[in-house]
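What you see is the complex with one protein chain gone and the rest in place.
As written, the chain order gives the labels A, B and C, with residue 1 at the start of each chain.
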Amino acid sequence: MDKIRVGLVGITGYTGMELARLLCGHPSMRLVMGCSRSESGRLLGDFYPFLRHLPGSDVVITVYNAKEIAKQCDVVFLAVPHGKAMVMAGELTDLGIKVVDLSADFRIHDADVYEKWYKVTHTRKDLLPKAVFGLPELYEEQIKKAQLVANPGCYPTSAILGLAPALSSGIVSGQDIVIDSKSGTSGAGRKAQVTSLFCEVHDSFKAYGLAKHRHTPEIEQELSLLAGTPLTVSFNPHLVPMGRGILSTIYTKLACTMSLDEIWQAYADFYKDKPFVRVLPKGELPETRNVRGSLFCDIGLVTDERTGRLIIVSAIDNICRGASGQALSNANLMFGLPQAAGVNQAPILP
Amino acid sequence: MDKIRVGLVGITGYTGMELARLLCGHPSMRLVMGCSRSESGRLLGDFYPFLRHLPGSDVVITVYNAKEIAKQCDVVFLAVPHGKAMVMAGELTDLGIKVVDLSADFRIHDADVYEKWYKVTHTRKDLLPKAVFGLPELYEEQIKKAQLVANPGCYPTSAILGLAPALSSGIVSGQDIVIDSKSGTSGAGRKAQVTSLFCEVHDSFKAYGLAKHRHTPEIEQELSLLAGTPLTVSFNPHLVPMGRGILSTIYTKLACTMSLDEIWQAYADFYKDKPFVRVLPKGELPETRNVRGSLFCDIGLVTDERTGRLIIVSAIDNICRGASGQALSNANLMFGLPQAAGVNQAPILP
Amino acid sequence: MDKIRVGLVGITGYTGMELARLLCGHPSMRLVMGCSRSESGRLLGDFYPFLRHLPGSDVVITVYNAKEIAKQCDVVFLAVPHGKAMVMAGELTDLGIKVVDLSADFRIHDADVYEKWYKVTHTRKDLLPKAVFGLPELYEEQIKKAQLVANPGCYPTSAILGLAPALSSGIVSGQDIVIDSKSGTSGAGRKAQVTSLFCEVHDSFKAYGLAKHRHTPEIEQELSLLAGTPLTVSFNPHLVPMGRGILSTIYTKLACTMSLDEIWQAYADFYKDKPFVRVLPKGELPETRNVRGSLFCDIGLVTDERTGRLIIVSAIDNICRGASGQALSNANLMFGLPQAAGVNQAPILP
Partner (left out) sequence: MDKIRVGLVGITGYTGMELARLLCGHPSMRLVMGCSRSESGRLLGDFYPFLRHLPGSDVVITVYNAKEIAKQCDVVFLAVPHGKAMVMAGELTDLGIKVVDLSADFRIHDADVYEKWYKVTHTRKDLLPKAVFGLPELYEEQIKKAQLVANPGCYPTSAILGLAPALSSGIVSGQDIVIDSKSGTSGAGRKAQVTSLFCEVHDSFKAYGLAKHRHTPEIEQELSLLAGTPLTVSFNPHLVPMGRGILSTIYTKLACTMSLDEIWQAYADFYKDKPFVRVLPKGELPETRNVRGSLFCDIGLVTDERTGRLIIVSAIDNICRGASGQALSNANLMFGLPQAAGVNQAPILP
């Protein structure tokens, strides 16, 4: 069978790089087009030296052109900034192409909320009802039928997967949830900026964007749907001197009298048929290295009787599960392939 | 004037190493004795190659002997495990020596609470009323008169300094406080254990000891004293792939209608004459590198109107401010020296 | 077809961990046995949390027993210390099992040389003539027919691949070769020792074992064979604060008047049909991250007219190419499988 032809717009960032890595080993897809204005004309293998001798390395980088892509590709991944993505996604879906958008442009159902947090006008509101939020554990059936998938943000993926069983079954209160998230530096992107230099990040730790990070509305949208009632959460990100990984420590108040055993079972049941969520044995806590390079989300559960809390710890790889791996997984579902195709590698450590 | 003669019991760990470093440059103290059973007989400069050519490097390591120390030293720092420390502190104070104990043995006023969390019997309860909790910003006058100072834990130092102004003036509620702390790996000590290996820690992030870390009662004791009422807090530590530093993100609920400007001013007033606490300008957040190697505690303040919270971020160097530097600062006060003597270096970065 | 049944003796180190990782995705092999005295009785997935939900995680760790292994396995990887390995390799080959030995026991053809550098008596000298040095680029045909493969050391793999084209064709002199190698910390193993602690390794750099590292005789043996004359080299390792990777900078003297273009072509020709050696375009130098997690060896070439030198830089992943990935590749060849089976993943970065 011919392989599904994949286009990738935006190759200079880490999510583009990760898609190129994963597509190398995909049994049913192949990268045929890579777009970047600044690197146009070069071989992808020259821009990504790690890719040499591997499938995709001989792709010649071109400038984005909707019609050209529509001719050559079956599906396109958009790894471009928000604002830009909505235009491209519009053009490409109009031309009948399937699109997985890694930006935030189609994640938030309410355009007003989007415009308020992102400070841009949404020019393709018509597509919002068609776009599916690409979290396979929650929306697998919708993703299978979607033409446009809004790939979730990295922090929201960790927070939503961590809270979904507890909120959907009323184990915890929707009030007073605090999500304290810690991300590796790849989350800051591949832009040349002083604050991302090795010597500025290494051997240090800091918080940023407290109480105002743009992933907040996306988290609240999905948690509200799970809880069946509008929620407001306190979401607060931090920067870790590591490459990949997000660990979210989620503080909730118990709304039931369930024991830790029972809560653990509820989590296990919720994720029963979901191969990429691992509810850790009681007493174990996740470490980001155990999910590095993979689609896994590891979840640890702790109850604190002194304060009446359930503390949920979830760990993902921010670039793989939190972006490109999840995007590929969504594309698999859109084409009727197994979710795991090309993204079932074991985590790599040490 | 003759320099104050310093003894150091426990040289093989990072707090001992840091004391040796700081004593090198102290204008009025000198290290005359270093004790360790396992390294006895070696030159301190051979055990600590960084110390060669510097004051203290020619000290011959000896086995601890209370009478010998009493003869040769004016003050002794105990950098030994809890349990062991209470015995030595007892012997040395009985012999009239001043002691700064870096262990937890004399931090908790209530021996029952101590025994419950540390699972050991306290054999020198008689000293508890005499021991002063060595946080200079809160207890400077008592420290000046103390013979035995219980040097605070690293996490408690960051948490208490972060919350003191808010709790003591009723800015925030004492209910529902969550302290999410992140520590560099030096906090795990210098023991040979797999979990502290470079390849296990590096490029990863994890939580540990959630809801049950032994620093909890120490934090609650001091916060309760500040609030004037018994408090229960949720304290949760994490391990960062960096050497030094603790950053605590503290989630509180506002109990007043003060603006961020007013809250900031209350913090600035509280720490007005305290040179080693820096309340950062509004909009700035601390980074652990900005306090590396120093006694500074940097505090950032954020209000979140959406959730009615004050988020306090505090950063310290866990070995310097959180242990040895603070210990030296306490010893300064005990001898009538300026608090800053020998510990007023600028932070070192990058 | 039934999968080839794999046994792994020694699971507690990083090479065992890497074999478990790679076997997860192998199309024709499956891990059926994992041996460790200390962890016996546990599930492999409990000892390796990263492995949960993946093939091999349900293997119950057992104590090594030659007959039991011979019954259940078609091939065994020995990830145990030298000395121990020769005994097991002897028992298992006597029982007709194929063995890939990751230790040094069968790498050195001359037992006297082995005993001099390793300070142990070789008890299975009878097997030395049968053992094949498992560097596929040099010995592919012999490996295919071998029952016992001596998997090369990590440093030797980088040095030999870097020098093979130059020495075998007389481009450089065999005299005065200096190999300055730098390894990630995983090379120090997973033993609990102070010198491998995060806080001892991180943010520092050091040399070790200068002029006396045990990989020296293995390097000299293979370089001598390539040059056709006995060579003595200066091999000197260093420790890098990173997890995986070896980069060797090899200083040679030009023995010809070839231009860099011609030398480059000689390298390209030498590795023409070898998919896992990438001779980088002139002007490019390798970085260890570009080979991380893969079997690739990247080689960069620089000529220095001022000093009449050819400087060769080679980079590998020390655990994958330098140990477990190469071992798996050798096993593939021993069973008539493609060399790349299960080890053709793209490098993972950032």
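By definition in this document, a contact is a pair of C-beta atoms (placed from the backbone, for glycine too) under 8 Å apart; a residue touches a chain by one contact, two chains touch by 3 or more.
Remember, predicted model here, so these are calculated numbers, not experimental data.
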Taking the complete complex into account, tell me which visible chains touch the one left out.
-> A, B, C
Kindly state which of the options C:Cys256, C:Ile311 or C:Ala340 is in contact with the chain not pictured.
-> C:Ile311
Where B:Arg107, B:His215, B:Arg289 or B:Arg309 are the choices, the one touching the absent chain is B:Arg289
Just one of C:Ala66, C:Leu95 or C:Leu285 touches the chain that is missing; which is it?
-> C:Leu285
Listed in rising order, the chain C residues that touch the chain left out are 176, 178, 180, 182, 184, 199-200, 202-208, 210-211, 232-234, 236, 238, 240-245, 247, 249, 251, 285-289, 292, 300, 302-304, 306-307, 309, 311, 313, 315, 349-350
Note that chain B touches the chain not displayed via residues 14, 17, 20-22, 24-25, 46, 49-54, 186, 202-203, 243-244, 275-276, 278, 280-281, 284, 287, 289-293, 296, 298, 319, 344-350
Chain A residues that touch the omitted chain in the full complex | 14, 185-186, 190, 192-194, 196-203, 241-243
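Everything that follows uses one rule, which is that only the chains that are shown with their structure count from here on.
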What's the rotation, in steps of 5°, that superposes chain B's Cα atoms on chain C?
-> 180
With centres defined as the mean of Cα atoms, the chain at greatest distance from chain A is chain B
Is the contact between chain A and chain C built from the same residue numbers on each copy (over half shared) or from different ones (under half shared)?
-> same
Find the most central chain, measuring centrality by the gap between its CA centroid and the centroid of all protein CA atoms shown.
-> A
Counting in whole Å, what is the centre-to-centre distance of chain A and chain B, each centre being its mean C-alpha position?
-> 39
Chain A touches at least 2 other chains through residues 202-203, 243-244, 287, 289, 292, 349-350
